[in-house]
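Below, a portion of the complex is reproduced, with chain positions unchanged.
Going by the order they are written in, the chains are A, B, C and D; count residues from 1 in each one.
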Amino acid sequence: MAEIAFARPESLHDVPFHYCPGCHHGIIHRLVAEVIDELKVRDRTIGVVPVGCSVLAYNYFNFDTQEAAHGRAPATATGVKRVHPDSVVFTYQGDGDLASIGCAEIVHAAARGEKITTVFVNNAIYGMTGGQMAPTTLPEQVTVTSPYGRDPEKVGMPIRVCEMLATLDGAKFIARVAVNNPANMAKAKAAIKKAFEIQMSGLGFAIVEVLSTCPTNWGMTPLEAVAWLEKNMMPYYPLGIFKTPEGVAK
Amino acid sequence: MAEKILMKGNEAIGEAAVVAGCRHYFGYPITPQSELIEYMAKRLPQVDGVFLQAESEIAAINMVYGAAGAGARVMTSSSSPGISLKQEGISYIAGAELPCVIVNMVRGGPGLGSIQPGQCDYFQATKGGGHGDYHNIVLVPNSVQELVDYTILAFELADKYRNPVMLLGDGALGQMMEPIAFPQGAAAAPAKPWATTGLRGRKEPNVINSLHIQAPDLEKHNIHLQAKYKTIRENETRWETYKTDDAELVLVAYGISARVALSAMEQARAAGMKVGLFRPITAWPFPYEALAPLAGKAKAFLAVELSAGQMVEDVRLAVNGASPVYHYGRLGGMICSPKEVLGEVTKIMQGKEGK
Amino acid sequence: MTHEIVMAGFGGQGVMLMGQLMTYAGMLENKQVSWMPSYGPEMRGGTANCSVIISDEPIGAPIITEPTAVVAMNLPSLDKFEPALRTGGILIINSSLIEQKAKRSDVKEYRVPSNDIASELGNLKVANMVVLGAIIAATKAVSQESVMQAFAKMFAKKPGLLEINEKAIKRGAALVEGK
Amino acid sequence: MPKPVFNEDRCKGCELCTVVCPKKIVVIANRFNSKGYRPATCSDESQCIGCMMCARACPDVVIEIHK
């Protein structure tokens, strides 16, 4: 048989994703799984998945998982990690989950320097519930709960989560990445890997924000969605490493 | 059993948890249970346990979810408003069938209310403060020694049934001191092959979850839960009776009120009235079947509780119309005295019953 | 015999500790005991009281509505609890801070200048121990020895405190017995 | 010889793979798969240089690269 140069990572079950065509969730799942494979920690990894489009991620990840309540994944992960300090614990969260209802939990997990990793999927909208405004929805962006466009005068400007968490000592690694093209995918994977390594070396909390598309609720084709992300999200949410123990910025 | 020591109720719960093998506690301060969180802060590090003050009650209950799902014997505690905040989390824990112990040292409500003792969270604890068809096992101790004993039992039952167990006390029980003795330990936690510990060689990943996205699946899960609740009802219903054999009037009371009622009963007996006391020890499952037969014998029942009338509904459900059921309650943090209860008893015995 | 004793004062006067020591002593004597605090509505600088029950019978309600003895460390406490005292009950008044006399004639009043005695003893903090001495002497609910044993246990880490506190207790007791 | 292998029934026809291929040989087929999507396919396997871009771009892990 032919040698296989690229295949599904072991940490991903061989089942189809329920995500919409072109949704970046699938790519991000795969990157996480690849990192876990490469770090050889599948055997001691416990994933905590959110309420959001990735609510069924426990069907996809091939390691132990917990399904947390909406927004509370960092608290749940804290409970897990404190019971098994030698395990590798991560949360996978959307922007509604992490930045809206779960704002206190992520801030405090970061402040505590909780030794967990967070993969934060920012698609500027609530996917699962049908396209409502998120704290990360861009100004003027139309969603079903900002039908006249997000009005910063009434609801403020979007929250930049990385920048906010960077003010907390316990957060040791903070990066914002995207998976809009192969080069950025490589950087994204490197950042996710780093975020797991930080945890494994016991340094503290690490988070990687991944800019992501929601073609369905943005009302675009997958390719249009990528272009929209590049044109609209990237300027407001600059990619880069905001904090790292090596002190490398950007 | 060791030498008797004098301890506050809240602290006794903490030590009992340690005796029961609890090594993880997540909580948030609130009067009148703060002595418990403070005890854990001091005590758990001494036994290599984990104490963590959560950022909120919500975070605390979700940490409990995580820790319980990871296989630990874990506890949280709070008082009324904080317990309300935990309701979503409790429903998740019940749905995911995780064992844990939740302590509510009830205070006067509603809202911010007062910091004085109350029993006005009975409905919340027993009928479902959270959403969905689920039940906590609810233990209602009435002395500091019982706080100890039932804290230990709580951990055992939680593990046995993979179900949240609530210890429903009140500010008075939590803050009073009585002599107690601690048993040597609790039943060891059973194996938890379902826990998310990391695979560690296991083949199939474990998933802790309360989502069943297909309604037929969720119905199946609910039927399983209801079957479990039935087993618990059959095996774990607990109560105590005092002089109910010849009682014409049966007082029904739990927790601190049961002590007041006991005093009132003794005084009534002393005055020649045939009064007995029925004391539920599990509020859920409520001892309907134990109480029902008394309805054939007693002429009336009087529920005594620090609420506007919550447990009395369970008494009515048990008595099922066979005898009149009266209610006497104090509200908003006030505790009733034996004398007041005696007054009610006398009225009923003389046929001048109140409400 | 059931002693139902209410001890009241403002926060910082040590009424809680008095109650706990007495309860502890009762336990050492294998009596049935309970101690229950009640903090005033104001968390800060408010009044506080505790209910101590020492009995030969199992204790039902741990709350006290008709005390057999009352200790009033300040005036509001006296005003609040004197009326509830049982006929023939014992009323200990901290006369250092309270000028007012007992209004009732059907109770036994003991006036204990506890702050003055404590200051005589050179430590204002032991005023509550003076009163404790008085109440145990007056009620005989527990023995002085048990109280000292209780003290030794509760302050096992601070044995240095024993002497001055014992002195205070003795002074309080003497005051009652000398009466 | 590297070769992209498509698990065609998993494909959702999102086209993300088509734009990353440096050789432009990943294209959408003119047929439907069992899920009703028009799947991606390789128009000329011989040109494949095994860069794995398409496989990495695919959100549904449809593509394996065999060597």
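Please note the rule applied: a residue touches a chain if its C-beta (ideal position, glycine included) is under 8 Å from a C-beta of that chain, and two chains touch if they have at least 3 such contacts.
Everything quoted here is computed from the prediction, not taken from an experiment.
The full set of protein chains in the file adds up to the formula A x2, B x2, C x2, D x2.
What we mean here is this: only the chains that are shown with their structure count from here on.
Ranking B-C and A-D by contacting C-beta pairs places A-D first.
Here the spacing of subunit B and subunit D, counted between their Cα centres, is 59 Å. Per-chain CA centroids place subunit A at a distance of 26 Å from subunit D. If each chain is reduced to the centroid of its CA atoms, subunit A and subunit C end up 62 Å from each other.
Looking at subunit D, one finds that none of its residues touch two or more other chains.
Interface residues of subunit A, counted against subunit B in their complex, comprise 42-46, 48, 55-56, 58, 61-69, 72, 75-84, 87-88, 104-105, 107-108.
Considering their complex, residues 20, 23-24, 27, 33-37, 39, 41, 59-63, 65-66 of subunit C touch subunit B.
Across the complex, subunit A meets subunit D through its residues 2-8, 12, 16-17, 19-27, 30, 181-182, 185, 215, 221-223, 226.
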